[in-house]
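Rather than the whole complex, this shows some of its chains in their spots.
Labels for the chains are A and B, by order of writing; each one numbers its residues from 1.
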Amino acid sequence: MTITLAELAKQIGAVVVGDGTALVSSANTLEDAQPGQISFLSNPKYEKLLPATKAAAVIVGTAITCPGLNLLQTADPYYAFMQAVVLLHGHRRHPHQGIHPQAHVDAAATVGPGSILYPGAYVGPRAKLGRDCILYPHAVVYDDCVLGDRVTLHAGAVIGVDGFGYATHQGVHHKIPQVGNVIIEDDVEIGANVTIQRATLGSTVIDRGSKLSDQVAIGHATRIGPHALIVSLVGIAGSTRIGHHATIGGQAGIVGHINIGDNVVIAAQAGVVNDVEDRAMMIGSPASPSPYGRKNLMLQGQLPDLLARIRQLEQQVAELAGEPGKGTAGED
Amino acid sequence: MTITLAELAKQIGAVVVGDGTALVSSANTLEDAQPGQISFLSNPKYEKLLPATKAAAVIVGTAITCPGLNLLQTADPYYAFMQAVVLLHGHRRHPHQGIHPQAHVDAAATVGPGSILYPGAYVGPRAKLGRDCILYPHAVVYDDCVLGDRVTLHAGAVIGVDGFGYATHQGVHHKIPQVGNVIIEDDVEIGANVTIQRATLGSTVIDRGSKLSDQVAIGHATRIGPHALIVSLVGIAGSTRIGHHATIGGQAGIVGHINIGDNVVIAAQAGVVNDVEDRAMMIGSPASPSPYGRKNLMLQGQLPDLLARIRQLEQQVAELAGEPGKGTAGED
C-alpha cells in the first residue's frame, strides 16, 4: 500500500514535520532506505545517519530535528515504527491454512480453529492447542502439553521434552517418569530450537505475553511470569519462579529452585544463583545487583591494574619497614 | 492403580509412620498434592512445606518427622520416590510401535526390535540402532553412527553431524571429510536439540548410562565415560576424554584435547581449560578445583570490596610516608 505521511502520522500517533503529502509504501533502515520508504530512529547511536538517509521520512522522538528531512515526531518512535511496519507490510502471509499434510497431529490431540501447522510440526497425544497458533516447521509439542491462543512456536522448538530427572542409586541413574506437562499461555512466542522441559509432577509454565528468542533452555517445573523477554541461549534450571516483565540477556544462566521478583533485568552472560528482589538489575557471574554488580563487572576486566596497585603498596610498605629490596621481586 | 501405603512402602523399601491402610493412586508435589496422592521431600529447602501439604503421605528421609502426616521413611527418598512414580504412573506409553510412516530409515540402516521411531525421526545409511531405542520427532542419526540398546534421543537431537574440521590454506577453509562416526552406548538418554559431532577419524563416544539434558554440544572425537550427567547448554570441544560419573552443570564449557578424570563435578558456567584429576570439583572460568575455586568465585563477586581495601591501604601508606594527600584522589 502507498500512503501519505499525513495519513501515516495520524494512524501511528505522530506529528509531521515537513511535507505531509509525501508518499511512502514500505519501511527500511536509515542506511538502506530509498525514496518512497519510511525509516525510524530510536537508538541514539544511529542519529549520525540521519542527515544522509534517502528515506522519504523518518519516525523520530519528539526532540529530534533534521532540517530538509521529513520527520514523524512521536513520544515512542519504536512503538510508532512497529505500527507503521504492520500497516505497510502486515504480518507474514502463510503459504497454507490449517494443518499441513506433512505435519503430524496425534488422533487424541486437539488443535484450535485458525491454527497453522507447517510441514514437520508435531503434536503429541492429548496435547491441546488454542486458536490461531502457529507451529513452524518441526516445532514439537509432546504429549499432554497445553498451548493457549495465539501461541507461536518457531522452527525446531520443543515443548514438553522430559525433565532432566534421575535418581542415582549405586552409580546408576534411574529415570523418573516425567508425568507433568508444559503450559504455554496466550500470546507467547517461542524462538527456533528452544527447549522447554515438562515438569516431573505438575506443570512448567510460560505465562502470557512472554517472548523467548532462539535456543533458550527451560528446566522442569519452572514458572516464568507474564510478559518476559528472554534472549538467545539463556538457560533456566528447574523449579525456579520468575515474576512478570523479566528481561533476561543472552547466554545468562539461572540456577534452579530460586525466586526471582517482578520487573527484574538480568544482564547477558550473568549467572544468577540466589533469589532476586523486584526491580533488581543483576550483573556478572555470580550475579550481584547493580550498581554494585556493574562496578564489580567493570573491575573483573581491570585485574592487572589492581595487581599493579597491590605491588606498588608492597614495595612502599617494604620501604617504610626498612626492607627496600622486598616487594620488588618479580614473583608474579 | 490404587495402592495402600503399607504395600507401597514394601515395594519401595520404606517404613510407614502413620496409617498404612491409607490409599494413594498418583504422585504430586508437596504444594499441589491432593488427598489420594503421594509426595516426597528430598531437598531440605522444601521441608517447610511439609506441615501444609494435603498429600495422603510423603516419602522422606529417615530423620524427618511431621506429626499428623503419614510418612514413608527411607534412606534415599529420591530413589524411593522414583520407584513410586514408576509404580503408580509407569513410563510413557507411546502412541505407536515400531517405525512411524513419517519417519525415514535408510535402506542400508538397521533398527533393532522394540525400537520406536516417531514422525520425522531420521536414520542415515549404514547407521545401526539396538533394541528398544526411542527416537522422538526429528531426532537425526547421520550415516554410520551406532546406538546401543535402550538409547533415547529426544526431539531434534542430532547424532553424527560433521566434526568442525577445516584446514585453512591461503585464507580459505577447506573441509576435511569427516569419515569417523558416533557411538552411543546402552542406556544413554540424549535431550532435545543436542548435537554430537562425528569424529574426523575413529569415533566420538558417549558411554553407557550417560544422560545429557537439552542443547548440549559435543565436539568430534570426544569420549565421555559411563554414567555422566550433563546439564543443558554445556559445550565440550573435540578430542577431550571424560572419565566415569562426571556431573557437568549448565552452560559449562570444556576445551578440546584435555583429560578429565573420574567422578569429577564441574560447576555451572565453569570454563575448564586444563586436565582435571579424579574427584575434583571445578568452579569458575577459568576453572579451579575447590575449595580454592569456590573461594575464587565468591571473590569474583566482591571486587569493589577488594578495591576499597586497596584504596584504604594506599591512603594509610601515604600517611605513613608523610604524604597525607596522596592516595585519596578519586582516580578510579
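Going forward, a residue touches a chain if its C-beta (ideal position, glycine included) is under 8 Å from a C-beta of that chain, and two chains touch if they have at least 3 such contacts.
Everything numeric in this text was worked out from a predicted model, so none of it was measured.
S.K.: Given 2 shown copies, how many make up the whole thing?
M.R.: 3
The rule is simple: only the chains that are shown with their structure count from here on.
S.K.: How big is the gap, in whole Å, between where the Cα atoms of subunit A centre and where those of subunit B centre?
M.R.: The answer is 24 Å.
S.K.: For the complex, give me every residue of subunit B touching subunit A.
M.R.: 26-29, 32, 43, 45, 76, 78-79, 81-82, 85-86, 89-92, 95, 100, 102, 118-120, 136-138, 154-156, 189, 191-193, 209, 211, 213-215, 227, 229, 231-233, 245, 250-251, 268-269, 285, 297-298, 300-304, 306-307, 310, 313-314, 317, 320-321
S.K.: Mind pulling up the subunit A residues that touch subunit B in the complex?
M.R.: Its residues touching subunit B are 102, 104, 106-108, 120, 122, 124-125, 138, 140, 142-143, 156, 158, 161-162, 164, 166-169, 171-177, 179, 193, 195, 197, 200-202, 215, 217, 219, 221, 233, 235, 237, 251, 253, 255, 257, 271, 284-288, 292, 295-296, 299-300, 306, 309-310, 313, 316-317, 320.
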